[in-house]
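First, the structure itself, so that you have it in front of you.
Every protein chain except one is present and positioned as in the full complex.
Letters A, B, C, D and E mark the chains in the order given here, with residues in each chain numbered from 1 onward.
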Amino acid sequence: MRIDSITADDFKKAVSKNALVILPIGATEAHGAHLPLGTDTFQPEHIAREISERMDNVLIAPALPYGNHSSMKNVPGTISVTFDSLRSVVHDILDSLIWHGVTRILVISGHCGTSHMAAVTEACRAIVMEHDVRIMLISDYEVMRTYDPFCYDGDGHGGLAETSRMLDICPDIVNNERPRGRFVDASGMVLRDASQCMPDGVEGDTADASAVLGEEMNNYITDTVIRMIERDLK
Amino acid sequence: MRIDSITADDFKKAVSKNALVILPIGATEAHGAHLPLGTDTFQPEHIAREISERMDNVLIAPALPYGNHSSMKNVPGTISVTFDSLRSVVHDILDSLIWHGVTRILVISGHCGTSHMAAVTEACRAIVMEHDVRIMLISDYEVMRTYDPFCYDGDGHGGLAETSRMLDICPDIVNNERPRGRFVDASGMVLRDASQCMPDGVEGDTADASAVLGEEMNNYITDTVIRMIERDLK
Amino acid sequence: MRIDSITADDFKKAVSKNALVILPIGATEAHGAHLPLGTDTFQPEHIAREISERMDNVLIAPALPYGNHSSMKNVPGTISVTFDSLRSVVHDILDSLIWHGVTRILVISGHCGTSHMAAVTEACRAIVMEHDVRIMLISDYEVMRTYDPFCYDGDGHGGLAETSRMLDICPDIVNNERPRGRFVDASGMVLRDASQCMPDGVEGDTADASAVLGEEMNNYITDTVIRMIERDLK
Amino acid sequence: MRIDSITADDFKKAVSKNALVILPIGATEAHGAHLPLGTDTFQPEHIAREISERMDNVLIAPALPYGNHSSMKNVPGTISVTFDSLRSVVHDILDSLIWHGVTRILVISGHCGTSHMAAVTEACRAIVMEHDVRIMLISDYEVMRTYDPFCYDGDGHGGLAETSRMLDICPDIVNNERPRGRFVDASGMVLRDASQCMPDGVEGDTADASAVLGEEMNNYITDTVIRMIERDLK
Amino acid sequence: MRIDSITADDFKKAVSKNALVILPIGATEAHGAHLPLGTDTFQPEHIAREISERMDNVLIAPALPYGNHSSMKNVPGTISVTFDSLRSVVHDILDSLIWHGVTRILVISGHCGTSHMAAVTEACRAIVMEHDVRIMLISDYEVMRTYDPFCYDGDGHGGLAETSRMLDICPDIVNNERPRGRFVDASGMVLRDASQCMPDGVEGDTADASAVLGEEMNNYITDTVIRMIERDLK
Partner (left out) sequence: MRIDSITADDFKKAVSKNALVILPIGATEAHGAHLPLGTDTFQPEHIAREISERMDNVLIAPALPYGNHSSMKNVPGTISVTFDSLRSVVHDILDSLIWHGVTRILVISGHCGTSHMAAVTEACRAIVMEHDVRIMLISDYEVMRTYDPFCYDGDGHGGLAETSRMLDICPDIVNNERPRGRFVDASGMVLRDASQCMPDGVEGDTADASAVLGEEMNNYITDTVIRMIERDLK
């Protein structure tokens, strides 16, 4: 159930039965010539939906569609909020959920930049220090990288895996370009414009991307996360 | 065009032609026994969509689905972020848009609480002090109240007008309850739990709500806002 | 009793008998060619004094003479503190009063700008969440607008009502100009310099202002606020 | 001229002639059994008034009647705002004055606690880093201690000097008690309740306090500050 | 040259010749039964010293001996400062160096926790946005992990590599215990006490630690960092 589509009473009932709340953290970020700016929102929303269909009593909170960006910050279309804003708003959302009695929360972030994840982590950590609740924080992007059959060496942002997953989730807004690019290491330099690390806007070769591969990956991620929930968040 | 569904290049092209960006500010807030928690997100998103269909070169940013709440804060399902978090995140979104060259922005907020609007206003004000851009900030809820044919006396949160508008926008998630309630004035008292001001969860009588009335209202709001854009934000 | 004119022991004694503390929030703001910059300080101080003369055991805290301004910010003489500064300092004053045992506080603000009131409201709200005390927050300007016999349509900042009230309170510092001006709506635009909304510096026609009318209004406000105190803050 | 008693135009005219603005920083603080809580407000206000009578084109801003307190914090009647609130609000007042063209400011603080003065100093320092203006910051209490004829050894808070000065300034609110007390050194300990350092609420012996001595002191302070202004702030 | 051991003039001279400044970020953190709490300070200080001996015109700033910790936070002896404090203090140190004309800075952090590094990164990033300077940020711990001859699989905090390096740097404060421990994955759970992830206080088997291996590693790190400096920070 999507929280935005149910009433106050429905919410209250679900929480009284100890609902698991999933909070998708999305992003609005340049993803190459072929993928839409909402790629990092659509992916965790899809995983959240899949989980809610396979498990009982799951509530999906509205996805926060803005994250914190560094490497893509200067590329048109990336809308970045600061570390502090992201940390605060995630903190407050969790705090408000807990105020209403929620005790089990899965935060799932589509974007996986270091500072972005640190901001979300700091928010979650403050919450578990303040309240006796259980919070699991994952990035579906990170989980995807543990998928064995596929070799991710050199594949990353907007690459084969992300393109395939998006072809499974919302093929209508993936266009026909299939770019290829590489990550250029800056060896520790703190850059004013980190977009030079990804001159082609993507990392990897998207030529072989397919909805079939994407579906496998999305299923793998969903299965993995459900196992994690069943072990630690039940 | 929804920003989340286009690529970096599409975004760049639209902005280079001086696109108007609409940023809907939504909310997740209890809206009585009949309306979904996302009511204040769906309404400004609808108006944004209508405007984008009638005007050229409009980009719709992803709606921020969380606002700042006081009277409904304690009612199950209301997810409130603090004044400061809301102000910061709105500031950063606007700042990021401007960084990419956007110079005309319409911020449209579904929720219209005093503190909520003050937070969004403060964010917008800081931006216009820092940058030479034009920002219009309105609440579709406020615009609705200028609709003459209908008498809003005693109608408010989750009332006849909001119910009708939602029946026009997304009837599938409006249920069959038609509550009736009133606002109880607290005469200046700063309340720990302001929900006592709206004991029935709604203000007004929703018995006569209809999609027809809602459509009229939504059209009126859209027309009015387009006139405002044409006068001041062109 | 003015807190600044009594000793620590007098204060202690009054608080031990459950004194009502009135905190006037003033402002230093341009008020047209005829009214002094302290207009919004003198008015709530006057109401506080009147209340303290008609009720037992009232303590008047020193008026904070600085508020937050937007429309008048750029007009010479307006001294504006930021939203955050105002919120913090009001919070701390209330917190300190409560630390000494005060449990009933009336905050009365002369200035009534939206952001200004939101800042004071946020401060009061934080306090009632932290402490089990009663706080009433009103603006004497708002109460004045409920005074029926007089038609306020088009009368506002520095207008007929404020001029009359000041002629009653401190005629010596009201000069002989009697300006007339109107409010120009900006239709949602967030302005860098909002003073353009009040090109004449006042809203209304002050030609008929008189101390007699002012006294009636001040009495009406005092009576109304006393009734509110007796109902909710006793 | 008091800023709160003049109009926007008067203010503008004075500033265009390069007026010196005096900002008195007051306090609401326990001052023994005999002195009123506003003692640290009335003293700098008096000095400001005296200066304005002897010098041309001086504007007196409304006194901020709240400061930051540590030793007296827990004594009834002391209303303390935090270091940060004090710093912010003083910063904003100065910033707003400068915005209107003021370039010469004398900040004069009645209270002279270390943290209080550090907060005001930090505010002033930030301003002179941001703007090309001249700010002088003094405490009339500190200047008083350079008055030779009188031996201040062991005289301090609420003591002989302050009592005499208040008898000169506002004898009506000084009562007949003439307490005697001493400062108890805590040798570096950071105390939760520092009021134990001044168990009698005053430091010194007030038995010989007189309006005559107070007038001498007030004159001495006024003369000294005028000399400082003429040397550095002209 | 250590900045703390030279005079203002020496500093000025070195900076005028475009000195490279190395800022070691240390930590005070539990490092098992055998390593001292300053392990993460001594290591980057050693690397800084080695670099300064092999390159011209290097200034070593005093090591900041406190970092931000999560997994070891609750283990006795770990002194953790918050994310925000660390970010601020590093920002200010860099800002002050740049104020004096420094344009090339190497920040080298001994501790390598995710949040810790994010805080330092955010500080550096803010600086490069504000100033036209070059900043390289590395962790000697991370560089160490690229050392091929040695297999780091399962070796980490307080393990074989760190123990060996410390035996090379300051054998006198490494005691004779040679613990063995493993990292226990928490699978995404945000933990109130993350020390349960390292129940033995170390990750790896320290049995074969030796000064010889440590020297090799320290040399490797020094060589690698010098190469990075010569490529990007010259």
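Everything that follows uses one rule, which is that contacts are C-beta pairs under 8 Å (C-beta built on N, C-alpha and C of every residue); 3 or more make two chains touch, one makes a residue touch a chain.
Just so we're clear, the structure is a prediction, and the values are computed from it rather than from any experiment.
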Sort through D:Met136, D:Val202 or D:Ile221 and give me the one touching the missing partner chain. D:Met136
Pick from D:Phe83, D:Tyr147 or D:Tyr220: which residue touches the chain that isn't shown? D:Phe83
Of the residues D:Met1, D:Met55 or D:Ala118, I need the one that contacts the missing chain. D:Ala118
Which listed residue, E:Thr78, E:Thr121, E:Ser164 or E:Thr224, touches the chain dropped from view? E:Thr78
Mind listing the chain D residues that contact the chain we can't see here? 70, 83, 114-115, 117-119, 121-122, 124-125, 127-129, 134-138, 186-192, 228, 231-233
Using the touch rule from the top, list residues of chain E that touch the missing partner. 2-12, 15, 26, 28, 30-38, 41-42, 61-66, 74-82, 84-86, 88-89, 91-93, 96-97, 99-100, 173, 175, 201
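Please note the rule applied: only the chains that are shown with their structure count from here on.
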Among A-E, B-C or C-D, whose interface repeats A-B's (more than half the contact pairs identical)? C-D
Pair with more cross-chain C-beta pairs in contact, given A-E and C-D: C-D
Over half of interface residue numbers shared between chain B and chain C means same, under half means different, so which is it? same
In angstrom, rounded to a whole number, how far apart do the mean CA points of chain A and chain C lie? 49
When centres are defined as mean Cα positions, the distance from chain C to chain D in whole Å is 26
Which residues of chain C are in contact with two or more other chains? none
